[in-house]
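Here the structure is laid out as structure tokens; the discussion comes afterwards.
A protein chain is absent from this complex, but the other protein chains hold their places.
Here is chain A:
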Amino acid sequence: MNYQNRAQPDVLEQIYVHDVYNRLDSTTLTQDTTAWPNVRKFLNRIASQNKNALVADVGCGTGKYIKLKSDLFTIGCDRSNQLCEIAREKYSHIPIVIADNLYLPYRDNLFDAVLSIGVIHHLTTHQRRLKAIQECLRILKLNGGQLLIYTWAMEQKQRQFSSQDVLVPCSNQQSRSVDIIRDKSSWSSSCHIQENLLRRIEQVDSQTKKTATTTTLSMLESMQNLFQRIIKPASSTPSTPKLSHQDQLKFRLRPFPMSSFDDEQINLNPCNNRFYHVFKQGELEMLIEEASKAIAGAKIIKSYYDHGNWCAIVQRDIDVGLL
């Protein structure tokens, strides 16, 4: 794809989400195999209400939720062909489809439950996040179908975000407290590629300003702000970032040997930064309510915070007799 001539939201997602998932090695991708306890609980409840229910896992990744419950029939889909292939190799014969959340290839009014776990936050504009939720609601069964959404929260104990639209280095040791050290070095080394992209966006921006839609322009502006914010600290910080006293303490606590050389390379590769729109408290609910205007009968029945994510369960309920 020619990135130089187009700086559209889909291209940014291609660079900062899809390409990353298609490039990472399968060991990194498959190491996260633990199912969130509350996702499991949701699926248990679905299964107890309708035995043999039909479930869609939208953005199924390597498929950890597809075979979780044998009394549910789950069809997975993911935007990344690599993730789909890994999932299908891991769990033979699972039904899986390469598809885009913005255009789900399923019939309307079909699934008893839909999972959207850590997917919506990878979309770069409000309109696209809205469309993604609408698609998930469209395929839900009209009478009682339920959608579970997990999105990364801005409010997290272990991480601080400088803005809601961020590029997050792919670390395969995410739970370790030493991450902050890796993150810093990786953020500064990633500036080069981001600076280049910024320049490209500016070029395209000036060429297409007249014809571009307002959505695209505001998105470009927010991406530019984001990149400038990332670049600024780097120009004042030389290639080796200064560590605070606290960081140094953590550094000393770092187990040795911590990881192989290859491991470091993966973590520090700026190309493996992923785009996230982290959600503020209340934002997911507002987005769902906006999406529900176009989808009859959709209503939030529960929203909560879980392990750094804002989560919601949405139910579709229409009195079928009225249709």
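Methods note: contacts are C-beta pairs under 8 Å (C-beta built on N, C-alpha and C of every residue); 3 or more make two chains touch, one makes a residue touch a chain; residues count from 1.
Note that in this section contacts and distances are computed from a predicted model.
Not every chain of the complex appears here, and the one that does not is recorded in UniProt as "Multifunctional methyltransferase subunit TRM112-like protein", selected from "UDP-N-acetylglucosamine transferase subunit ALG14", "Multifunctional methyltransferase subunit TRM112-like protein", "Vacuolar protein-sorting-associated protein 25" or "GPI transamidase component PIG-T isoform X1".
Check A:I75, A:I133 or A:V278 against the missing chain and you find that the one touching it is A:I75.
One chain of the complex is left out; on chain A, the residues touching it are 8, 10, 50-52, 54, 73, 75, 77, 79, 81, 84-85, 88, 93, 95-100, 102-103, 105-107, 110.
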